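Inspection log for the structure reproduced underneath, given as structure tokens.
One protein chain omitted, others in place.
Here is chain A:
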Amino acid sequence: MDLDPEGIFRDDSDEDEDNVQEREANKEMVVYLVDASPKMFTPATTQDNEKQDTHFHTIVSCITESLKTQIIGRSYDEVAICFLNTKEKKNLQDSAGVYVYNVGDREELDRPTAKLIKDFSSIEDSFMSTIGSRYGITSGSRENTLYNALWVAQALLRKGSVKTVSKRILIFTNEDDPFGTITGAVKTDMIRTTVQRAKDAQDLGLSIELLPLSRPDEQFDMSLFYADLIGLDGDEITEYLPSAGVRLEDMTNQLRKRIMKKRRVKTLSFAITNDVCIEVNTYALVRPTTPGTITWLDSLSNLPLKAERSFICNDTGALLQDAQTRFQMYNDTIVKFSVHELSEVKRVASHHLRLLGFKPLDCLKDYHNLRPSTFIYPSDQRIFGSTCVFVALHSSMLRLGRFALAFYGNPTRPQLVALVAQEEVTSSGGQFEPPGMHMIYLPYSDDIRYPEEVHVTYDDAPRATDEQIKKASNLFKRIDLKNFSACQFANPALQRHYGILEALALGEDEMPDIKDETLPDEEGLSRPGVVKAIEEFKTSVYGENYDQEEAEAAAGKASRGDASKKRKEITDAAAQISAAYDWAELADNGKLKQMTAAELKSYLTAHDLPVSGKKEVLVSRILTHLGK
């Protein structure tokens, strides 16, 4: 297959296709468009007739939760909240029935702040008095509040380029037929202009989504109006409703998680042979998340502090520039290095990544690990044809069950790495594992220790019998985590951290209670089948009366263990020696200082005192004990 090195036949659309993945928007702007018509404030009833929240309440708490997640996860994304069908109006266009909600000195479309979340969460208390609710589209008036709202939302989303920002309008409503109260030409005209408005917005790159709320007694009917508005047809309509429900739930129950933008860490050259050298990008797919950066503040004024570093000569106390010379004590002398020489020492390889050869996958042991792995994916940015070579190698390695051993000449820590090919895994929810290679950092001989050989037995080490192994296998079947995945556990420390931060920022009194998902499932473990399997295994290894034996042994240890026996002997001996002296008298005459340390210690041992320290310390300890 020939490439097109000159790029003559590449037109712009080709390029777009190539870079489709690189061009992901790195920021999101959302306008929440909340219907505030009186219908939203009627309590939704269920069969049980229990106390029910209004749809408005549901939406306010949903948006609040979503904002709380966003402020931790994607705090640079911008958001605006806008009500429609309100009594009051507040918007730049001065359109009726539309109220853009805002707090403080925040812009209308801006990053969420703690104050916004706090005030918005309690908006229901004051909503009726300050903003008010009424039906906007009525047969009498010529107003079209939905049209106005879309217009306002579009105006809010004017800033930022669609290339780098993804812009969304989210409509929350329980009214499936907003123009139901009017009839005739007016109605068709309003529908037409509103749909046209939405279409114009979509043409500008804004996406419009609907989160419909339906009451139990009447299903939200998409086909009445909204299917046209957001541009759905056929099967999409029937699928839309359930998926919207899921999304609403997702918004409330999202994990507080810092979302990282997809960004390559580095571009590396990967030399496969001397003359085949390709280009790959590295990405960090798995990295421990930290609670975030700490800013030091002045506790009196709460103003941020600036750290200033200064270098001081230890011998003269003179202030220095950052020294360019380093030294190492070697054989009790100072050996000096320049910074340049040190970086030269660390530069042991001429390439970023140099292929050394291939090994079967079972040569990669479980203990060959030091750091989180790095993901590599090919790139044709600088060297055309890199992807092709990479794809070919990738499929060979997968098929032959081998990993590549390469030398990674990173100047801070040059290291051997294993490149393990990863097949693409997709599920209905999207890509589960992307295709590419995982770079696993291998230890050197100096990094591997042999703790298992520290306590070698002089005879053969105990090995389990087949019977015991069988009992253990039974245990596995009982306590089996079938669909285990690392993604299912949230870090309890981190979640607690976020929770505390939220509570402090929003001035909540109660500290949140975060569930620790990493604790074992006590309930599951106490199921009779599990308990029985554990018991059986325990009996086969430890014997019938283990618990009892253990308890006895523990009791025995406490009373007459070997160590305690020995200790007692020593104390007795010391007491004998110590009894030979009249300590009070010696102390009074100040003669303690003339005694040997060993004699002093005999007193201390006899009285169960510590025997550490210099002689003066021993003397003073005795004096204290004697109460002098």
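What we mean here is this: contacts are C-beta pairs under 8 Å (C-beta built on N, C-alpha and C of every residue); 3 or more make two chains touch, one makes a residue touch a chain; residues count from 1.
Everything below uses one rule, namely that contacts and distances are computed from a predicted model.
Asker: What name does the UniProt record list for the absent chain among "ATP-dependent DNA helicase 2 subunit KU80", "CCZ1/INTU/HSP4 first Longin domain-containing protein", "Trafficking protein particle complex subunit" or "Large ribosomal subunit protein mL38"?
Answerer: So, among "ATP-dependent DNA helicase 2 subunit KU80", "CCZ1/INTU/HSP4 first Longin domain-containing protein", "Trafficking protein particle complex subunit" or "Large ribosomal subunit protein mL38", the name matching the hidden chain's UniProt entry is "ATP-dependent DNA helicase 2 subunit KU80".
Asker: Pick out which of A:139, A:223 or A:267 touches the chain that's been left out of the picture.
Answerer: Within the whole complex, the residue contacting the unshown chain is A:267.
Asker: If I consider the whole complex, including the chain that's not displayed, which of A:131, A:165 or A:505 touches that chain?
Answerer: From the options A:131, A:165 or A:505, the contact with the absent chain belongs to A:505.
Asker: Can you work out which residue in A:92, A:370 or A:579 touches the chain that's missing from view?
Answerer: The single option touching the absent chain is A:370.
Asker: Using the definition of touch stated at the top, determine which of A:134, A:168, A:199 or A:351 touches the missing chain.
Answerer: Answer from the full complex: A:351 touches the omitted chain.
Asker: Which residue among A:111, A:134, A:168 or A:615 touches the omitted chain?
Answerer: The single option touching the absent chain is A:111.
Asker: Among A:490, A:575, A:609 or A:626, exactly one should touch the missing chain; which is it?
Answerer: A:490
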